[in-house]
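With one protein chain removed, the remaining protein chains of the complex are shown where they sit.
Order of writing sets the chain letters: A and B. Residues in each chain are counted from 1.
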Amino acid sequence: MASLISHIISGAMVGLLYALIAMGFVIIYRSARVFNLAQGEVVVIGAFILWTFAQSLGLPMWLSLALAFLASLVLGLLIERVILRPLVGEELFALVMVTIGLMVFLRGLALVLWGAEVHFIPPVFSMKGVKIGSIVLDRGLLIGGGITILIALFFSWFFNKTRLGLEMTAVAEDHQIALSLGLKVKRSIAVAWAISGVLCTLAAMIFLSGKGMTFLVADIGLAALPVALLAGLESIGGLILAGLLIGISIGLAEHFLDPLFQGGVAAVFPFVIMILILLIKPSGLFGWRTIERI
Amino acid sequence: MTLPAGVYAQTYDEDQALVRTRPQWLWLIAFLVFLFVLPLFGGGRILGIMNVIGITVIAVVGLQINAGYAGQINIGQSAFMGVGAYAAGAMTLHLNLPIWITIPAAGVAAALFGSVFGVAAVRIKGFYLALTTIAAQFVFSFAMIKLPKSWFGQAEGLRLDPVSLFGFEFDTDLRMYYLIMVIAVIMIYGAWGLVRSRTGRALVAVRDNDNAAEIIGIDVFFYKSLSFFIGAFYAGVAGALWGYYIRYIQADQFTLWLSVWYLGMLIVGGMGSILGAIIGTVVIRILQEMITFIGPQLVGLQLLSGVGGEIVFASMNMLLGGIIIIFVIFEPRGLVHRWNIIKESYRIWPFPH
Partner (left out) sequence: MKKALLLVMFLLIGLSLTAGPAAAEVTKYKVPVISDFSGAYAELFKAWVPMQKAIFAWWNDTTGKQIGVELELKHYDGRYDSTVVASMWPGILAECQPIIALGAGGPDVAALQQRLPQDKVPVVYGTASYGYGWLPNQWLFQVRPTYLQEFMAAFVWYTEQHPEKKPVKLGIMSAQITAALDIVHGFEKYFKEQLEPKGIGAIVAKEFVDISPVDVSSQMKKIIDAKADVVIGPVTTAMSTAYIRACQLHGVNIPTIASPHHTIFPYARAMKTYDPFEGHLVSAAHVSVTDTTSKTYAFFQDLVKNYGLNENLWNVYTMMALNQSILVVRAVEHAAKKFGPVGLTGEKVYEAILGDPFTTEELMGSLPTLNFTKEAPFSTTNLKVMIETVKDGKYVLATPDWVPIPADIEKW
């Protein structure tokens, strides 16, 4: 029984971590209608930047974090300016392809600048576990889960209630109409990419605190996709629910199904759930439902 | 598209024909002859590259029908290839069927797997569909590792001996080259015919606006499933050929990144055109091969002492990604668009385009 609860809770925490990375996707999609397949690589670069400041240069953690956030903000802006600005208004597939090229490019960059060895990220949170009865939880993930929920609520409020957020939402609906209304399209998209960059580094911090990492960590971007889809590609608040749902289902699958199937179910399960729910609600749980007109 | 002066159609058939003028026939025949003669003076490296390009072209043309013509994005093409490869391998190993049965059968097996997603496509649209097809990749690897060992070899995969057709054994690169080329030509010819037919027009209608298509009487459900069926069929055939070429089939070989690359080939080549699929495949594969071969040359040249070989290879990645990005920025509608412009400019010269 205790191990079932342990699976559920740790699954929920992992789901919230995925939700944080998915938030990066969703914020970009919500503002620029671009699906950034390079998200995993940005997480890796964010982690490496953090490593450079914290481990290689040995700066105190709060300073390293601040600098890493700043650097990833700049990275997001840079990507937007150099690669996506020339493609404003182009077809969706072209934009997706550019993010694919970006993904290959960033991986090469990470290999050249930091190499392929394991890098150690100093702990941000205390390494002691949190004990609840006979279950032990990872403190970093727990705190990270809480941070994720707070951030999701903040951005939900931001996009729905503040002026800048509503502008970005309008830009996402239609660039041209937004331009004609006098909204600053370029600024909105730039802000979205910058925020996404910071979120990636935040996720890296939570996930990798006190652990060793290599450039292969980028695979986590893929695992976060079902969460983004399940929530609906425009809903930020929904990410919390989707993350918990997917995380808990992974936990349950690990507990009940893995022994039956000799493992591997937990990786497929999120996708299966995602497909089932999409069949019922084609825009995800909370995504915008577009009214199609002829 | 303008035709040269004096060329016009007198029947519907002529109007629909692919090859309309004598020079076009000559170019087509010359190209086919070139393809078949290439290995004789190309050498080993060209042969290897062409084999893989041949297999990839079949899969990408299938993807073009699915994604470019019918508008259903599909990032699971590699999984469909895998299904085809496993089906062909299992049929050869366990049932001992000849390859003129197994290759089409493998295509059908993959097509059935693919049409499952076609059914989902009726309800799920756009990016959601694209990412649902990613699920195909995971389901495929999971299934292949879990299904009984006597069927598909589980994690070990299947090992095949060289296949033969009526006693002609395909055990060298050269022989496989001809097999692959013949099948590729047949499949591409079929694709061209398909897209100009009624079915092709229905697929394009579904892509442009599926609500309107439903209203004018096109069965959207049927055509969406059909597009996945056809796309996956092509992938299955390509997968079977891959299995017979490498002769060692493992689920790890059919990755998500491969599917993503196929989509990339479509985009670089130009969506919505069979020629675009071919051009895109060839260009990207050649880029990748160049990267592979320039790497050792640069390392051997020892350009910068102290820069290890691994830095050079890693920067090859950057180069590849950068080239793709530049391609897309400067030619977002694909190379086939550039090619059409060149053709037009040539045809109406000296008038400016």
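Definition applied: a contact is a pair of C-beta atoms (placed from the backbone, for glycine too) under 8 Å apart; a residue touches a chain by one contact, two chains touch by 3 or more.
Here the structure is a predicted model, which is why all the values come from computation and not from measurement.
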Give the labels of the shown chains that the missing chain contacts, considering the complete complex. A, B
From B:16, B:150, B:172 or B:197, residue that would touch the chain that is not displayed: B:172
Hidden-chain contact residue, picked from the options B:51, B:64, B:199 or B:273: B:51
Determine which one of B:92, B:133, B:273 or B:317 touches the chain that has been left out. B:317
Given A:184, A:211 or A:281, the residue that touches the chain left out of view is A:211
Please identify which residue in A:41, A:138, A:167 or A:234 touches the non-displayed chain. A:138
Touching residues (missing chain, whole complex) on chain A: 2-3, 6-7, 10-11, 13-14, 17, 107-108, 111, 115-120, 127, 129, 134-138, 141, 207, 210-212, 214-217, 219-220, 251, 254-255, 258-259, 262-264, 266-267
Which residue numbers on chain B touch the omitted chain? 43-45, 47-49, 51-52, 145, 154-157, 159-162, 171-173, 245-248, 250, 252-253, 255, 258, 285-286, 288-290, 292-297, 299-300, 308-310, 313-314, 316-317, 326, 330
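By definition in this document, only the chains that are shown with their structure count from here on.
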CA centre of chain A versus CA centre of chain B: separation in Å? 32
Which residues of chain B touch chain A in their complex? 73, 120, 123-125, 127-128, 131-132, 134-135, 138-139, 142, 145-146, 209, 211-212, 215, 256, 260-261, 263-264, 266-268, 271, 310-311, 314-325, 327-329, 332-333
Chain B-touching residues of chain A, taken from the complex the two chains share: 35, 37, 83, 86-87, 90-94, 96-98, 100-109, 111-112, 115-116, 222, 225-226, 229, 233, 261-262, 264-265, 267-268, 271-272, 274-275, 278-279, 282-284, 292-294
